[in-house]
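Reading through the structure tokens given below for one structure.
Missing here is one protein chain; the remaining ones are kept as they sit in the complex.
A and B are the chain letters, set down in written order, and residue numbers restart from 1 in every chain.
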Amino acid sequence: MIRYIIKRLLWLIPIIFCVAFIIYALIDLAPGTILDTISTENLSPEEYQQLVEQYDLDKPMIYRYAKYMLNLLRGDLGRGEATGLDVWREYTSRFPATLKLAIAGLIIGVALAIPLGIIAAKNAGTWVDNLVTGFTMIGISMPSFCLGLILIICFSYKINIFPAGGFDSGIRSMVLPAVASGLLMAGTTARQTRSSMLEVMRADYLRTARAKGVPEKRVIRKHALGNALIPIITSIGNTLAIMLAGSAVVESVFSWPGVGRLTVQAVNSRDATLTCGCVILTCIVFVVLLLIVDLLYALVDPRIKAQYTAKKRKGEKKHEKS
Amino acid sequence: MKKVIAMALCAVLLLCLFSACSGKESNTPTPPAETSPEILEDKTTVVGAEKQEDAKYQESITIICDNTQMAVLDPASPQGGGQGSLMNFNCIHDTLVENDNGTLIPCLALKWDVEDSQHYTLYLRDDIYFHNGEKFTADDVAFTIEHAKAAKGGQAFNRLSVVDTVEVIDDTTIKITLNRPNNDFLYYLYSPVCSILNREACEKDPEKGPWIGTGAWIVEKFVSNEYSELKVNENYWGEIPVTKKLRFIKVAEEATRYMMLMNGEADVAFGCSPADFDSIRSNPEFNLYTYVICNAGFVGFNMTDPLMQDINFRKAVACLLNRSDIIKGTRYGYGAAPTSGAFWGYTTPYKNEDLPLQDYDVELAKEYLEKSKYNGETVELCAWIPEFKTICQILQAELMNLGVKAEVFETDQAGFMAHCKFDDNKSQIVCTSGGWTGYPSSTAPFFTKGSTSNVASYVNPEITELLNTAVSTKDEAERERCYKEVQRLAYEDCVYVPVMHIQHGVGAAKNVGGVILTEENTHDLSHVFKIIS
Partner (left out) sequence: MKNPETAVTTKKKNRSRAGETWHRLKKNKGAMLGLAIIILLVLIALYTSIFWDYNTMIVKVNIPERVQPPSPVHPFGTDDMGRDVLIRTLYGTRYSLIIGFGATAIGLIIGVLLGAVAGYFGGIYEDIIMRATDIFASIPAILMGMVIVCVLGASLPNLLIAVGITAVPAFTRITRSMVLTIRNQEYIEAAKCIGTPNLKIIITEVIPNSLSPIIVVASSRIGSCTIQAAGLSFLGFGVPAPAPEWGAMISLSRNYIRTAPWMTLFPSLFIIIMVLAFNILGDGLRDALDPKLKR
């Protein structure tokens, strides 16, 4: 198991190389450069050329990429080209905010989704099922800024319980943005829960359990939910990844000083160093997150655990039984 | 059947949510009938409540800024030119001179000698200290100029790059020599981007050094592009503000700005959407102050494009600008039509009022179009600012009525700048806003070779010569003649057609006062206050 974890973490290195390359390529292909975000009114041609050389814009993208990777290998994420701000410091000062929002959204989402999904599955085909399905549709078919604005209008403007923005009053200011991102999570996860539970509930081993006299609650919780968990966990993992990546929109609506906003601003100023730094750090978070999801699979399903820990024997491919 | 119930339930739920949004207020916001735009009567106007005797003031005030750049709190930085940054600089720093409705009044500089347009001597105050305890001397002025000249691409560089040498004569005297005559130079110095920095602080800490100023407020916390928190400087050399803490926050969504103002999270809100102006106005607890800044929105033509080089086509497009519709459509009526056909700032001096503005005239447009070289190709309209993207769509509809196919190319700022580069201009028709200030030489970038503002890639040697004469002559009448002639030549060439001047609004609670609005969008909130009893 430890070997599996280490192997996954070692993959981070080639991933970072690839991600940085892709980002540099994309920023290079995007129209405009960092010099197009500053004003060049009174620059003489020589001074403009100086700026071009300062940002290495006359050299091919590979050169800038190589320079960046060399710095990265020394552990230096560099300074944003446009702002001169230290990338590591800017990212880490905002990351707790994004993390808080993601976790709060996750808690709200899962707390809503799993019970709702189970209720919908148990009452499949009745009006309860349809009500629940309808409710979860809202989360996934409205753009998050729309949902966020509606929440602000209802709960901050009409009824003033929660603040509309900023990051000051602790839990209170976190509620609305967390609900906005949590509803998205709730939508997809509830549907996945309902679907998996339906699958599993028709299984024979449940009939056996009921025939044995196991109380219904235990049947659902231990036997049904346990086996339904794999796709649910995947769905939660997927959606958490989407929340972390798409947090820019929710952060924008609620003026939440998080990482998503920083990345968008970096892209808008065509700042390759800052964008790369943000994306690489977010990527590391993703990889760790997905590793945890995969480990959870192993926790839930012992057959999968066996696959992770299987030793490779000489002359045989890894996952075939001898 | 039951699935139908699901969908019906969902639709009802959604309808409830949306109706909760509009609720009690009238559903149709009535646009202001024929409001004449409230222009600032003077170049700077103090708005809001009056200070009272024995009044208790709120300790902390929160101000919402619009969504422009507030990345770095360094006046010289190219990334620090947005409204939020400028408001911060007004609070944290002082400048050498200040602008009192077009007249320069002393601030950090007590008096000045102007030998000719090229040599200036400034005599500075002797009793000023920076927030870190260092004394303000002429050396700090020299450093500020060095620092600005090193930060290429910023607004400070644009103003101070004209300085050739600086000679520190003693602690309170400094001699500045420009590299060419420019009689607007002293006017450059009142902008907050020319705030005076402390050499010791900036050399010790290049990032936080520029946060040290001589002003009424001290920076406590700053998060790039999010918010800044200031506390009052009790040792300020001027009038000490009655408020103790200031907070500037940058809110990205226009709708959220209004709601934060209404539920008390903010006391002053800049950048509200004109759709909300009437709600603020009609609310008895709030005031709305509207103002028109110098900037002019315009339609420009790429003079290196073969179709756009045809003056008949340009004139045809100029006849299709239905300005009242445009102002209603983009700003809910909160905009000012240009007062003359000249491409000039709204309140910038020496505007040429003799040039008639081309009205909306479809018949005349048809005539020009027939005379032109247009033969069925698709014309491209380009914009990046939201209001101007709408103008492009309106223009597209007008062109379609005449049988001209047009498509709209929308992009972001960097993409736009790359698209309309002077040397490699790929656009055809451009709708954007121009940066004007209170001094007339701010027209120069639109006609200068290689400038980013010159989106038309237009160079007219006559204009260039007139502009050079204008900045170097000391004769007022001659200056006026030159600038008016520049406007006339640009007008005849029909390169930049003015469209409208945007009327902005700031909402504030009724008992907030001390907000100083300026025509250059560099509002001064250093003495803002809120009376609570």
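Everything below uses one rule, namely that a residue touches a chain if its C-beta (ideal position, glycine included) is under 8 Å from a C-beta of that chain, and two chains touch if they have at least 3 such contacts.
Since the structure is predicted, the reported quantities are computational estimates derived from the model, not experimental observations.
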| item | value |
| --- | --- |
| Contact partner of the left-out chain, one of A:Leu43, A:Leu77, A:Leu101 or A:Ile153 | A:Ile153 |
| Which of A:Ile22, A:Ile62 or A:Ala111 contacts the chain that the document leaves out | A:Ile22 |
| Contact footprint on chain A, counting only the chain that is left out | 11, 14-15, 18-19, 22-23, 26-27, 29-31, 133-134, 137-138, 140-146, 149-150, 153, 157, 187-188, 191-192, 195-196, 199, 202, 230-231, 233-235, 237-238, 241-242, 245-246, 248-249, 263-264, 267, 275, 279, 282-283, 286-287, 290, 297, 301, 303-304, 307, 317-319 |
| Contacts of chain B with the absent chain, listed as residue ranges | 1-4, 6-7, 10-11, 14-15, 18-19, 21-22, 25, 27-29, 253-255, 258-259, 273, 275-276, 279, 322, 325, 328-329, 384, 389-390, 392-394, 396-398, 400-401, 407-412, 415 |
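What we mean here is this: only the chains that are shown with their structure count from here on.
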| item | value |
| --- | --- |
| Mean-CA-position distance for chain B and chain A (Å) | 38 |
| Touching residues (chain side chain B, partner chain A) in the complex | 2-3, 5-7, 9-10, 13-14, 17-18, 20-21, 23, 71-72, 77-79, 152-155, 157-158, 161-162, 206-207, 223-227, 249-253, 255-256, 259-260, 262-265, 411-419, 421, 445, 448, 450-453 |
| Residue numbers on chain A that touch chain B, as the complex places them | 30-43, 45, 47-48, 50-51, 82-85, 90, 93-94, 125-127, 129-131, 133-135, 137-138, 145, 149-150, 152-154, 156-158, 160, 163-166, 252-255, 257, 261-262, 265, 268-270 |
